[in-house]
Structure formats: C-alpha cells, structure tokens
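All protein chains but one are shown at their positions in the complex.
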Amino acid sequence: MSSVSTPAPVDGVVPLLKVAGLSKSFGPVQVLKGIDLTVEAGQVHAIIGENGAGKSTLMKILSGHLQPTDGTTRIDGQPVVFSGPVDAEHRGIVLVHQEILLAPDLTVAQNVYLGREIAKGLVVDDKAMNEGARRAIRELGGDIDPTVTVGRLSIAQRQLVQIARSLLVPHRLVIFDEPTASLTPVETEALLKVIADIRARGTAVLYISHRLPEVKHIADKVTVLRDGRLVTTRDASGVEPVDMARLMVGRDVAKLYPDRAAAGVREIVLEVEDMSVPGYAEHASFQLRKGEILGFAGLVGAGRTELMEGMAGLRPARGTVRLAGKPVSFTNVHDSMKAGIAYLSEDRKGKGLLLAKDLKVNLTLASLGRFVRWWQVDRTLEREALDKAIAEFDIRTGRKDLLAGQLSGGNQQKLLLAKMMMLDPSIIIIDEPTRGIDIGTKEQIYKFIAGLAAEGRSIIVVSSEMPELIGLCDRILVMRTGHIVGEVAGDHMNENEIVVLATGVQAGEAA
Amino acid sequence: MTETAAATAKARRSWKDVDLRAVAPFVALALLLVLGAFANPNFISVDNLLNVLTRSAFIAIIAVGATFVISAGGLDLSVGSMVAFVASLTILFMNSGAISDPTMTIVAAAVLAIAIGAACGLANGLITTVGRIEPFIATLGTMGIYRGLTTWLSQGGAITLRNPEVQSLYRPIYFGEIFGVPFPIYVIVITAAIGAFVLYRTRYGRHVVAVGSNEDVAHYSGIPVSRVRTLTYVIQGLCVAVACLIYIPRLGSTSATTGLMWELQAITAVVVGGTALRGGVGRIWGTVCGAFILEIVGNIMLLSNFVSEYLLGAIQGAIIIIAMLVQRSLVRKS
Amino acid sequence: MTETAAATAKARRSWKDVDLRAVAPFVALALLLVLGAFANPNFISVDNLLNVLTRSAFIAIIAVGATFVISAGGLDLSVGSMVAFVASLTILFMNSGAISDPTMTIVAAAVLAIAIGAACGLANGLITTVGRIEPFIATLGTMGIYRGLTTWLSQGGAITLRNPEVQSLYRPIYFGEIFGVPFPIYVIVITAAIGAFVLYRTRYGRHVVAVGSNEDVAHYSGIPVSRVRTLTYVIQGLCVAVACLIYIPRLGSTSATTGLMWELQAITAVVVGGTALRGGVGRIWGTVCGAFILEIVGNIMLLSNFVSEYLLGAIQGAIIIIAMLVQRSLVRKS
Partner (left out) sequence: DKKTIGVSIPAADHGWTAGVVFHAERVAKKLMEEHPGLNVIVKTSPDPASQANAVQDLETQGIDALVILPSDPDPLVNAIKEVKDKGKFVALVDRAPSSNDNSVRDLYVAGNNPALGEVAGKYIAEKTPEAEVVIIRGLPIPIDQQRQDGFDKGIAGSKVKVLDRQFGNWNRDDAFKVMQDYLTKYPKIDVVWCQDDDMAVGVLQAIEQAKRTDIQYVVAGAGSKDMIKKVMDGDKMIPVDVLYPPAMVGTAMELTAAALIDQVPVSGNYILDATLITPENAKNFYFPDSPF
C-alpha cells in the first residue's frame, strides 16, 4: 500500500498520527482519493478546502466514525483500525463534529458527561458534573447554566457545549470540524486561546475552518484539500490567507465583497415598530428601505434570530409591522411569505432542509404551488427547476438524486438559499448566510446577495461575522440582550464600534 | 494507491436499495402464498383467494387512511370504534325510513356515512393539533368516546338493518361481482389508487410527507402544519366511512364489538407494508399488501389443520414477526 | 474586545416550565378528587381511596416499567398478555406441587415469575434491537404469542390456584395491610422508588434517557444503545412479574382474558403522567399518578349516578382528553 514517500522515523520522532493512501467512496462516488497526512504532537494542523472537498469525511475517518475504503492509519507508528468512535476516543482521538450532536432532552451537564458520567458507587454525581460542565464551558468563554436542557440553547451555545464535551476526554489529538462557524468573535477568541493551551500541553490539533485569517493565526501547518485530493501541506508561516484561498479554489479570490453602487435614499418597504418577542426581544423598531442590505450584529443570545422569526410570523410577537406603509400582521409564516418576506433559518439542518429527502423535494417545498399542473406536482418542472438552481447557485453534487443530508454543509446552505428564492421574495431575511461556507462560495453568496439588492429587493442579514456585515451592508443594527442598542453606518462601520455596542463595554483593546 | 478505484460500482446499488424496501412486503406476500399452497391445496383456488382479498377490504381501506396519518407523524387508534359508530349511525338512518325510496335511502346513507366519518376524523385531528395532545392519547380517548356512543346507540344490543328492500338492494355492494371479481376488491383498488395519487402526486401529499419528516422544516417552509395534519385525520375518517359502506351490507348489523382491535390491524398493515411509524414516508401499495398479508395469515391458519385453535393467536404473532424479519434482512442485504 | 461579554439571558423561565410539566398530572389528580367528592360523598372515604389505590397497583407497577421503555424511545404492547402468561405459569408451578412446603412454594414461585418476566422482556428487547423491528410491531407480535400460549396453557379455561394452604398463605400479599395501608400500595411505592432511583440517579438511567433523546448521539458517546434498550424491556418484564405476584393472590386464577388491554392503560398512565411517547423524558412519579388518575376516573363513574352504564366508556375517554387538555394549558400558561 505504501507508495508515496513514507519516511521512516529518521530522527527518532514518531508522528502521533500518520495516514497513507486514504480513500473513501460512498457508493459510486469517491470522496477522498489517496490522502497522506502526518500529524505531530504539539502542533495545530489546519485543513482547508472548499465545501464538499472531503474535509469532514477525512476527519470522520480519522476519528473512527467512518471506515476508509482504502489506506492505512498509524498511531505512534503502529498500524490501527478503529472499530468505532469510542475506540478512537480510547486512543485519545476526539472529534468535535461539524453538525451538532447532542441529546436535546438532556441538560448541558448531562450531555457533557454523557457516556462517562461521574458516579459515586451507583449514584451519578450531578453536583460534580454540573460544576465540571460549568467550568469547562467558562474556560471556552461561555456562560451557560449546566442544568438547562440542551433543546433550549441556541446553536452557538450548543456548539460550546459540544466543544466542552470533547475536551473533557483525555485526548492526544483533538479534531475541530468548523468549531467557530456558529460562534461570535468573543467565543471564537476564547476558543482559539483554549486551542493554544492545548497545543502547549503537547496535544495535536486538527483544525478545520473557512475563516482563513483565523487559520493563519492559529495553525502551524496547513493542508489544502480539493475535490478529495490533497493539494499541498505547508508551514502556516509561509502562506497568507490570499494564498490559501487560491490554493483551495484554484483561482484568485481577490475581492471577497462585491462593489455596490451607493444607493440613493429609496422608499421604506418595511417598518417595524415596538416589536416584542416575549422572552427574547423587546421594543425593537427599525426600518428597511428598498434595495438596502441591513445588517444585524450582536452576541450569541442577543435575540436577533427570535426578533426576525417574530416578525415573519414564525413565533408569537407583539408590535406593528408595516409593509410599504400598510400595517400587516402575520399570524403564520404562510402570510408573511405571501407578502413577499422570506426567512432563511440559521439552523439549516433542523429547520431549513428535510435531510432525508432528495434535493428536488427540498428545493420546491416552500413554493410547491408553482409546480402544480392539473392537481399534480409536475415532476418535470421540478427537475428543470433543480437543474436551474444547481447551475445558478453552483450546488456541487455528485448526483441529483442525492439526499439533502448527504450534501456538504456549504452546499446545503446554497440549496436552502435556492429553496427560499423560489418564492421570489421582495424582502429576504438571511440568518447566518455563510455559516460554514468556504471562501469561494462565500464570494458567490455575497455577490448573489448584492445582486438581489441591485434588483430592488431588500435584505436583512443577521450574522455573527463582523467582517461580513461590514463588507456587505449599508447599515448595521446592533442588538444586546433583546434590545436594539444602536446603529453603525458609513465611517463608523468597524469592528470596534460594533463590539462596543454589542457588549456594552468600552473596549480597551480591540481584537 | 491513487485513483482507479473510483467508478466501478455503478448507481445500481442505490436504486435497488430504494426499490427493495418497497418490494419487500410483496416478497413476503409471495412467500406466504407458497406456504399456503403447501398447507392446503384449496388455498390457492381462485375462490379462496378472492374471498380473502374481499374480506381484507375493510382493513386495507382503513389502512390507506392510516398511511396518511402515520406518514404525517400521527397515529389513530380510534378507527375501530369509528367503524362501529359510523356504521351504527348509518344503519339507524336507513332504518329510520326518512326516505321512502330504497335507492335514495342508500345514496343518502352513503353521503351521511361519509359526512360522519369526516367529522369524526376532524375531531381527532383538532384534538391532536389544536389541543396539542399526543395522538396516541387523543385517539385513545376518542376510541372510548366513539365506542361508548355506539354502545349507547345500540342500548347494549345490536343495530340491524331492518328494511328488506334496502337490504337486498344494498347486499351486492359486498357480495356482488363484476367480471367475476368481487366488488370490494374494486373499492380497495380505487381507494388505494386515489390515496397513492394524493400522497405521491399532489402538493398536499408532499406536505404530508414533509410534516412527518420534520415538522420544523415544514413550518419554516410556510406549510400549515396543523392543517395538513388535521386533514390526514379527515382522510382517515373518509376511509373509515368507505370501509363502513362495504361493511354494512356484509353483516347487515353492528354492535358494541364491531371493529374491535381493527386499529391495531390497520397499523400493523401499514407497518408491514413498509411505512415507518415515525413518519416521513408513506407507501400506499405496501399498506394494501400488508393488509392482504394479515388476512392471508389468518386464512392459512384456518385452512390448515395442524395448529391447535388455542395457539392461533400465538402463531399469527410469530408470523408477523417473521415477516418483518424477512423484510429487514432483504433490505439489509441489498 | 474584552471578556465579560458572554452574559446571557438567565434560565429563570425554564425552571417554572419544567416544574409545571411535572406537577400537571398531580394537579389533574387533585381536580379529579374534588370532582369525585361532589359526585359521591363516599368517594373520599379512606376505604374507597385505599381500594382504588390498591387496585391501581397492577397498572401502576407495569407502567413504571413502561416509563423506562418509552423513555428509551421504545414501546411495549405485550405487557397485558405477558401478565396473563407469567401469572399462568406461576400458578401452574404452584399447583404442580413440586415443592411441598407452602412458604417455599411461594418463594420459588416468585423467583420463577421474576425469571419468566425477565425472559419475556428480554425476548421483546432482542426482537426490537437485534431484529431491528419497530417496537410497535415487534411487541404486537409477542402480544399475540404470549396470549396464545396462555390460552393454550389454560385450554381456553381458567387456571386456578388449587392448594388451599398456599392460597391462604399468599392471600395477604394482595389483601393484607400494614398500619392500615394495603400491602400493594407499599409495592407501588417501592417499585416506583426503585424505578425513580434507577432512572434519575444511576448511570444506566441517564443512558436510557439519552438513547431515547437521540440515538445517534448516544451511540457516538459510547453508550451501548442496543443493550440499554434491551434492558429497558427486561425492566418492563420484571415490573410485569412484580405486578403478577400481587395479581395472583387477588383472584387466585387467570384466564385467556387476564390483562386484556392493560398495555393501553399502562401507556396511557405513562403519557398522562407527563412522559412523552417520543422518548427522551421519563417521569416515574408522574406515571404512578397517571395510573391513579385512570383508576379514579373509573371509580367516580361507577359511584356517581348520573351516567348511563352504556356511556361509561365514552365519558372515560372524554375525561382522559380533558385531563390532557388541562395539563397542556397549565404548561402553556407558565
């Protein structure tokens, strides 16, 4: 099996993990093709690549969740075959999944310690576990009550819980699969600090992220995957984010954010006044103009998602909504959709797509009425729509009969975007539009959003990535604990300004 | 070790996968037919098979409705009592002589049955969706209600179709034949065909499956989840009414025990037919096949003389489990 | 960007929420007690209440087991038949006179009952987990099997405890009292306490809930999902055996109809007690409360003079639905 250079441990340093010729096929589709990778202790090794490049698949193999079709894995020079994730964990390899894998009915602490409960004799020691979980999460910069059930947490909070859970295992190699995708800068910073600590203790880290500056900041080595093939492995010191982008995408990604013609003062299309979503947001008022891109910034739990959902009729809310001056009230989503408002959920797996259904079904679900001919859903029309969407949104899929759940994360986001655009909305609310999306695709999505605005549609972008908001939006509203606390626009659009508003704390030093 | 390994396995595996899951109940059915032929040569006579198919009509038709309810993530335990209730009211109406012309009586009775079935289904649907009670409990409650009302209507006795004219006019609906095939078999086929059309081809059907697959996603896609779900119960009620309409001429009477345990049989038919109880998938034709399987198991038991009558239930239970195991292993092998 | 920032909304809302959901069944129970007192003054007599609690013992104990099964995302429809099967075998053993000493006979019979219960549960568990058959269907199958075997054992008739010595020694297990409280009530409390301890305080209990909440997560966390699930069925079997041990001395006999429909009652008790059928949550004390509620509803019906005996079932169904609606609205208001 050994074909490519498999240098014997010359200088006596046996790499912690070494894989050679690793391949993986799902049925007829080959996802990984002959990957060789060496991971050293005490190093952060970043893996980057476009959506669908095979990063998650590779990580799942390394952590025993999937069996490779071909190839060898060695730990400390000894060949191993993982019987499953637990086996890998016993050998010190833990994976923080890209998708959130937690039991929604259990509390935070119960999830953190699931499968390895602290027990005194027969009895589980909830006190100790709550304490431990609280500490572990605080170390990550979060503050979550360990006795709350996970089902009540936001995605970001769940992500923190998941990371805390993984780090409690005795580990030699920690694999983070896009851990920061749903984190805001505050938690991201805390996490990066934790990773630095881990490295200092001699643990190896495999780190996947689409945020290239972050990669540059934390990684010692960078490996680039493209189409399931390993393109290159380099020292991080030698590559700048632009280079990474080029290596990933195979072309120059010079400018991420599109140029936008400065829009003159246009008419107000949406006016929200004194909107309250009980428990989440209070007395929020704002206006949205035609052709405008309005950003919503805030920390995790600021209530942005809930405010938008309340406005779209997805959850009970009080307040006035005026569309083009006319007061409307949406008691359900259907009404708001009919009125031309489309909301794209941040939780694309839980609320966006039917993971067990195929792409076609997902694409047309919200706008099925358009495909009905003679009482029937016209499958030919559906197929045509799918072809069009695949082309227009550049959805990378091996086969068109794939299930939505089999798409890579980024392509799922594109599918969701395509699905909601089938409604032809005039107001589009996108919650975390590029969560977990590669830089090439990001560029596409930004361009797309800008294009929509140029067509005269109005867009609200809720995002935890400040550069994205700054690069894309005309104005940014900042929320803190359920209130809109300020607006930044024009020259004031910078990270510092936003963070000050979002945290309510005057920053001494900006990140 | 580079490429080459790629494009060997064709897409053939995956279509097989999907297909086999749908085909499995039919394979089980075929195996049972073979088994039956060994048990008693009379079994594979056309007469016997038509008999069995005909009497599976009630469960098959009800189970078509149950496929909708279950696909949308619900459950309806009240169908057996609903049969008793709807059939009783219908017979009472025909006995009332409100309409003198027999033909018109039957037509009006049919309309009435459909209306009552739909209303009962609507009640179930509203209790589960608006009242937000688990379907299991909600329909367990209405199961008690419908059966209780039947008992009260019949004052503990039987409700029997009295008018001989109506009776003889109505009788062929169960016992009649067209081209040698009993009428109820046509009703099964038509009901299932309509069901399959609605579930597979219409927008509503797509919504049903979406709701059963992931309620949140359906909600966020602007699908009126409660309405879709409620309607599945109404469809279930309609199917019950249709079953009643062919049930009444068969026995001509109802009592408090009519339709006892039919809910379990209908659900079993649905599951044996390949629909998962957790929702999100519905297989109408599989369901019909499942209903045949259940009826054939009973038929084989009765025709064969090996088994002690005390053990009938045990063997039937064992056969259902074995049938499911066979299905599973078929699907897994693919 | 400094720290401090991560302060989030407090969890203040959530404790109220959780608590009310757990308290709701007890509120429903209290309302029923008030209602009962109005219906008939005898209702709140200690004697009557003790009677009712005592006879709810079977369902309550079985339902404790069902809480485990349901929490882990399963379902067991076979418990009613299992009661009949286990009790019949146990009586047959005591009748066999294999052991001459009456006390030893009873002890040995108890051990046997427990062993058979566990074995039946294990069978259910293995069929659903190893055989990967939906629990609904798997246990519907074993329901037929256990009942069929009981019918066969009894040759359709009754199996009656014959030895008068054993009988009189065993009788107090149901009819006896300690400090004026009937013995079965202690058994309920002890079973529920053990159940609550196992479910809430032990590692295994935690795993049960995790498996019911999200099977994949449990699997990735290294929890042996199949084993955990199978064990819940074994626990269910043990509870059935305990229920049998206090059932036998009551009438001293079993027949093919023993325990008919008890599975539905047990599941209803579990759900009325606040456990969701989809799994992931289990409320042992709520379940016990649910079992009381069911028994009290029946008791009130019989004691009151308002309702036609024909309508009993209907009213019972309606009350269950109303009780659930009350619960829901309580929880929603919080």
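Labels for the chains are A, B and C, by order of writing; each one numbers its residues from 1.
Just so we're on the same page, a contact is a pair of C-beta atoms (placed from the backbone, for glycine too) under 8 Å apart; a residue touches a chain by one contact, two chains touch by 3 or more.
Since we're looking at a predicted model, the values are computed, not measured.
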Inset, instruction - Considering the entire complex, write down the shown chains that touch the omitted one. - result: B, C
Legend entry - Residue among C:Thr129, C:Ser154 or C:Thr287 touching the omitted chain: C:Ser154
Inset, instruction - With the full complex in mind, choose from B:Ser71, B:Thr191, B:Thr254 or B:Thr287 the residue touching the hidden chain. - result: B:Thr254
Inset, instruction - Return the single residue from B:Arg55, B:Arg132, B:Arg227 or B:Arg328 that touches the missing chain. - result: B:Arg55
Legend entry - Candidates C:Leu92, C:Leu251 or C:Ala276 - the one touching the absent chain: C:Leu251
Inset, instruction - Sort through C:Ser88, C:Thr191 or C:Asn299 and give me the one touching the missing partner chain. - result: C:Asn299
Inset, instruction - Tell me where the left-out chain touches chain C, residue by residue. - result: 40, 42-43, 45, 47-48, 51, 55, 151, 154-158, 160, 175, 250-251, 253, 255-258, 260, 298-299, 302-303, 309-310, 312
Inset, instruction - Spell out, residue by residue, where the missing chain touches chain B. - result: 40, 42, 45, 47-48, 51, 55, 58, 151, 154-158, 160, 171, 175, 249-261, 295, 298-299, 302-303, 305, 309-310, 312-313
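Note that only the chains that are shown with their structure count from here on.
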Inset, instruction - Report the inter-chain centroid distance for chain A and chain B in whole angstrom, where each centroid is the mean of the CA atoms. - result: 44
Legend entry - Per-residue overlap in chain C, given as positions that touch at least 2 other chains: none
Inset, instruction - Please give the residue numbers of chain B that touch chain C in the complex, ascending. - result: 77, 127, 131-134, 136-138, 140-149, 151-152, 155-156, 264, 267-268, 271-272, 276-277, 308, 310-318, 320-321, 324-325, 328
Legend entry - Of chain B, residues touching chain A in the complex: 1-3, 5-11, 13-14, 197, 201-203, 205-207, 209-210, 213-214, 216-224, 280
Legend entry - Residues of chain A that touch chain B when the two form their complex: 1, 3, 20-21, 23, 25, 27-28, 30, 33-34, 69-71, 314, 332-334, 337, 343, 345, 350-357, 361, 365-366, 368-369, 371-372, 375-377, 399, 401, 419, 423
